[in-house]
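Read through the structure below, which is laid out as structure tokens, and then see the notes.
Only one protein chain is missing; all other protein chains are in place.
Chain naming follows the written order as A and B, and within any one chain the residues start at number 1.
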Amino acid sequence: MATIELRQVEKKFGDLHAVKPMDLTVHDGEFMVLLGPSGCGKTTTLRMISGLEAVTGGQILIDGRDVTWAHPSDRDIALVFQFFALYPHLSAWQNIAFPLQAEGESRVNIEKRVSEVARMLGIKHLLHLRPKALSGGDKQRVGLARALVRRPAAFLMDEPIGALDADARETMRAEIKQFHLTQNATTVYVTHDQIEAMALGDRIVVMSMGVVQQVGTPAEVYYDPANLFVARFIGSPGMNLVTGGYADGVVHLPGSNPYPVPPAWNTALQREMGSEGDVIVGFRPEAGRVTGTGPLVAEVYATELHGAYTVLHLSLNGTVVHIRADRGIDYPIGTAVRFDLDPEIVRFFDPQTEAALRLPFDGAQDKAQEPALRRAQDTALTGGSTNG
Amino acid sequence: MADVILQNITKRFKTVTALKGVSFDIKDGEFFVLLGPTGAGKTTTLRVISGLERQDEGSVLFDGESVDHLTPADRDVAFVFEQYSLYPTMTVYENLAFPLRSPLRRMSEQVIRQRVEETAEKLRISPLLERTTAHLSGGEMQRVSLGRALVRDPQIFLMDEPLSNLDAKLREALRVELQHLQKTEGSTTLFVTHDQIEALTMGDRIGVLNKGRIVQIGTPEDIYDRPATTFVAQLVGTPRINLHEAVREDSTLHVTNSTIHLPIPAGDDLPPSFLLGVRPEDVQIHSEGGFLGQIALIEPLGVQTILHVKTGEQTLLSLVPGMTDLRVGEEVRFNVVRERLHYFQPDGTRISVERKT
Partner (left out) sequence: MASVDKVGRRAPIVHSVRVDKVSRGAQILRFIRAAVVVVITSIMLIPVFWIVLTVFKSHPDAIAVPPKVVFKPRLVDSFVFLFTDRFLLPPPKLAQYPDECKESWTECVRNKCSKPRSGKELAWYECVALEGGQLVTGPGKYGEYVINSLIIAGCSTAAAVVLGLLSGYAYSRFDMPVKDFQLFFILSQRFLPAVVITIPIFLMYKDLHLQDTHLGMIILYTVVNLSLSVWLLRSFIDEIPREYEEAAMVDGYTRLQAIRKIVLPNALTGIAATTVFCLIFAWNEYAFALMLTSDVARTAPAFIPTMIGRGVVEWTSIAAGSLVFLIPVVIVTFALRKYLLRGVTFGAIRQ
């Protein structure tokens, strides 16, 4: 297994700066996800690591060895595009063995590796079947097995499950994660789906327009987005971002909604803003709580049932924010709703630089995880009458 | 706007019967969602209503009158296709004006311009009017497609997965827009999708279609809380409902190959063996929980986390809010919410139980 290190790696296509100089270290055994919208340079980065694309500048090191100009086949990596394209004329076994045969492995070794990976994915009993005879899920498992049967220093995967339907994607996501847990192979995984990134990644690299916006664990990018882009991109729906005028410990949100800043943030805001100025308040949908006494009032714009809960879309004088609410209460469009924000997970952003403001003492990271945990337990304790 | 009734629609193609006696009604001003997996016959249903396809049996009624003999043009419906509905050789304006320029309507250019501009305003695409459609982003294109339907004042809007080709962020945004628009304009809409989130979030009522048959019709709450079959139960809700074989032993219920033994809630009348469904949010991790399990996998999604909990031979999915500091391999105790258990016959149909609420 291997570490991968990028030092000031960049890529230009003519005038287009597809990847701006970028530093990144993927540790041994780490599952690193490159996440970003279409065209942000994820695939290009991956192709540079694999050697299919020449870098314009910078250095790539695998296990400390400079491979910037090494041929792709000298890098001991496996590049995986999509899992499911099986050869219809070969049996599952032959399909899985195919990459090993291409590498000229010995017969014994092939036999061993194939049955190992098949056992791991629970498809041992299917190996003699042709793809036609396999169910959809088993087909994908065979595809996954073929992708993973090699034992390279690192796996590079470019949206391997992007073409599957939602259900299969969920299943395969778990399979990939399971496989990674047992194998611990260094993996760089490209996706534009933030849910997939959160679920799979040990760490996530959020990219936009060729620039790395933030590198962090799922919890970090979720609770402490480095800037507005990350705040919007992560989460479904993304973080609510509302601009308001800050003065004397109160942010005046649209629709004459004064929001008293949580005391912990007041000093940070004063340091950044002086006594007054514009600031962007950011909060996740679950930070909103409908209460009769909340300081904020907004009009219902639309409501959505999401199975176990409802998402309320509220219009603050034209700015629509989304908050979670319990099921069971009817919120007709146009009615006014009072709500409050959980002070623990409210964040603030500078409208000029778009960067997140930090608390004065650098305890933001611990803070991010704490409330979530507590909330998880709270709900468990209060949720319905449970058997025990 | 009209109310629309389908009576026993059957449609056969050469080798397959796409629709088998489909009946439902859409009330005036209602947002009706037709939900089903691929190949269920959703598109075929829309095509029969619009007249693009003629049914073999049954009839379609608009406002109580049969429209079976009418051509698509005369039925006066608006159709939003999954893709390809914009004409690449025309500008956005021309695309929007196209339905109004139909010889059936004889509108003056001035009225057309006014209608197009109003619609563009509503969908916030006014700045795009003079652009050719080839240079629009996915979201803009889909907005224009919706606009082509909205410029008219048809009997019913038929929408065939209009959001399915968009990326997640856009889909979320347009979902809200569409719902707001439909509610404020009070237009009758039949919306087809295979995405259960879209169905739950937007529909006034949902019809679940599978292999050409309607499986269940009801409000989103009905569909989610009281799925008529295991098929419906598995179709709605992410992550999927936990569905396991279970047996009744006197007054307790035992999930095969697991540690789960539950006293059967009073009044629940169950056969000796059946399928037990538990929604992941109803599997709750709790330090004093009644059952023991081991964490097999953790998928943090931000707002909530999916835990794969192994108990005996079975793996249950549990949905907990927020992030968690549990580790893979750790032992946990958990509970299931007894009031929200689902029981199904081995053949998949729901066993309904009386519950006092």
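What we mean here is this: a residue touches a chain if its C-beta (ideal position, glycine included) is under 8 Å from a C-beta of that chain, and two chains touch if they have at least 3 such contacts.
This structure is a prediction, so every number in the text was calculated from the model and none was measured.
Engineer: Of A:E5, A:E53, A:E175 or A:D224, which one is in contact with the hidden chain?
Structural biologist: Of the candidates A:E5, A:E53, A:E175 or A:D224, A:E53 is in touch with the missing chain.
Engineer: Which residue among B:V33, B:V77 or B:L200 touches the omitted chain?
Structural biologist: Within the whole complex, the residue contacting the unshown chain is B:V77.
Engineer: Which of these touches the unseen chain: B:E117, B:D167 or B:D225?
Structural biologist: B:D167
Engineer: Give me the chain B residues in contact with the hidden chain, please.
Structural biologist: Listed in rising order, the touching residues are 50-52, 71-73, 75-79, 81-85, 87-89, 98-99, 102-105, 134-139, 148, 152, 164-167, 170.
Please note the rule applied: only the chains that are shown with their structure count from here on.
Engineer: Can you check how far apart chain A and chain B are, centre to centre, with Cα atoms defining each centre and the answer in Å?
Structural biologist: 25
Engineer: Using the touch definition up top, name the residues of chain A that touch chain B in the complex.
Structural biologist: Touch residues, chain A against chain B: 37-38, 165-167, 170, 173-174, 177-178, 181, 192-195, 198-200, 218-219, 222-223, 232-238, 284-286, 301-302, 304-308, 311, 313, 320, 324, 327, 333, 369, 371-373, 375-376, 379-381, 383-388.
Engineer: Within their complex, state which residues of chain B touch chain A.
Structural biologist: Touch residues, chain B against chain A: 38, 167-169, 172, 175-176, 179-180, 183-184, 194-195, 197, 200-202, 220-221, 224, 236-240, 262-263, 279, 281-282, 284-286, 288-290, 296-297, 299-303, 305-306, 308, 319-325, 328, 335-340.
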